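Removed: one protein chain of the complex. Kept in place: all other protein chains.
== chain A ==
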Amino acid sequence: MTTPLLSLQGLTKAYPGVVANDQVSFDIGEGEVHALLGENGAGKSTLVKMIYGLVKPDSGTMLLRGQTYAPPEPRSARADGIAMVFQHFSLFDALNVAENIALGMENPPAMGDLASRIREVSETYGLPLDPYRTVGDLSAGERQRVEIIRCLLQDPKLLIMDEPTSVLTPQEVEILFETLNKLRSEGTSILYISHKLEEIRTLCDHATILRLGKNVGECVPSETSARDMAEMMVGSTLQTPERSGREFGEVALDVTGLSVPSPSEFGTALRNVHMTVRKGEVLGIGGVAGNGQDELLGVLSGEILTTADAIKFNGQSIGKLGPTARRKLGVLTAPEERLGHAAAPDMTLTENAFLTGSVREGLESNGFLKWSETKVFAEKIIKAFDVRTPGPENAARSLSGGNLQKFVIGREVLQNPDVLVVNQPTWGVDAAAAASIRQAILDLAANGTAVICISQDLDELMEISDSFAALNEGRLSAPRLTTGLTVDEIGLMMGGAHGMEVAHV
C-alpha cells in the first residue's frame, strides 16, 4: 500500500479528570472518505482539533504524506492543506459571506476578486451563494455552504467535516454527498464525523470507531450493518423503545392561525401555524434548525405571548397566559438549550427542580420555599431517570450533557403534564440515554398526555411520533400520519433542497 495521506500514531490527550483520547492510531488514505464514529464524548472532537492544530496532543505523532506533522495553530494546518467544516458553525452573523470566507483564508484576494471566485466555485459544486448576503440571514444549509466553500477555495488535501448533515434536509444531504463524491474523485481525502450510520454506509470507504477515547475497531461501512456499528459504538446491545397501540382522546391543544415575530434579530417569525394534538398522541415536528423551532417552543411555553385565541388548551384560550399560568393548567415545556434555558447552570439540581416544579408540585407556600419537599422531588427525578450524579446538591453545570438532559426531561415528565412540548429531547445524548428518554415520552403518551416533540433527528421522530409535520421558514406543513411516510415526502415537507442543485461537471 502507498503512503497514507495522514497517519495518526498513538495520539493521547488528557484533560483534568478525563482522558479524551487514549493511544488512537489510524490512517487516512489519499482520496479516501474516512468515517470517524462514536458516541458524544467518545473523543471525536478532540481528535480532529488535534489534527487541525487547535489542541496539542500530550503524546503520539502524526505523519502527513510521511513527513512529521505537528501544527502549532490552525493557520499552519491550513497551510498544509487541512481544512475543517465545524459542527457548530464558526461564522460571524453580522458579516457578509465574502468577509466570512476571507477570514478563513491565509492570503485572501481583494474583495471583488474573492466574490467572483466564490460565485465560480459555488456554481461548480452546485452550492449557489450570493457573496454579499449577511450570514445572519442565511438558512442553516446555506451557512454550511459558506463553510464548505471557505474550505474548497484553499484546495484542501484533507477536508474534515464534523457532523455536517445534522442541519440538512434529506435532499440537501444528497446534494452534499454529490459534492463530496466529486471531491473524492478529484483526489481530496475526507474525514467524516457523524453518528448517522446509514449515511456513513452510503458515503464512506472506511470507518474508525471510537469509544471512551479509544480506537475500538475499524470496518468497511458498506459491508457492515448499521446495528453492528451502533453496538461497536455503544459497547453493548441496544434496546429499541417500544410503543403500544394507542387510542387518541379528544383534542388537548389546538393552535390556529398563529403568527408571531421572532424576538431575536436573526430569528424566524412564525407564519400562520395550525395544528391540533389529541390526548395520547405524539406529534413530531421536524425541520432544519433555525426555521422557527425556538419560536414555536417559546410561543407554546408562554415565553412569547400571542393573541388569546391562537392557542387553546382543552377549549380554553391560553395565548395570553405566561409560563407559570400555563404550567398550572398542565402545559409543560422542556426547551432545547440545556444550560441556560432548561436549567440554570450554577444552581443545584434541587434549585433547578424547584424552578419549574414549584407550581404543580406545591413546593412553595406564601413565598417561602419548601426545601425538604423540593429535595425529595429532585431525588425522585434522579432515581426515576437514572441521572448519574452524586446527589441533588450538585450544580447543574457539573452533569454531563446526557445526564442533565435526562434530568430536565424527567423533571417535566414527573409533573404529570396534560400537554408536554419538548425541543430536541435527545440532542447530544448517547444512544442508551436517548432510548430511555424516548421510552419515557412514549409511556407518558400512553397515559393520555398530548406530546409535541420538536426535533431535527428524523429517525427519532419516525420512531416515536404518531403524526409528523415540518417547519420551514416559520410555516408548519399539514400534519400527516407517520406510518407510510417516505423520506422523499418528509424532505419535501421540510422545504426540499432550498435551491441547491446537484454538482455540475
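Here, a contact is a pair of C-beta atoms (placed from the backbone, for glycine too) under 8 Å apart; a residue touches a chain by one contact, two chains touch by 3 or more; residues count from 1.
Here is the rule we go by: contacts and distances are computed from a predicted model.
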item	value
Hidden subunit of the complex - UniProt protein name among "3-oxoadipate CoA-transferase alpha subunit", "cytochrome-c oxidase", "Ger(X)C family spore germination protein" or "ABC transporter permease"	"ABC transporter permease"
Touch criterion as defined above, residue of A:31, A:60 or A:108 at the omitted chain	A:108
Contact residue for the chain not shown (choose from A:92, A:132 or A:371)	A:92
Chain A, residues in touch with the chain not shown (by the definition above)	49, 53-55, 73-75, 78, 86, 89-95, 99, 102-104, 108, 265
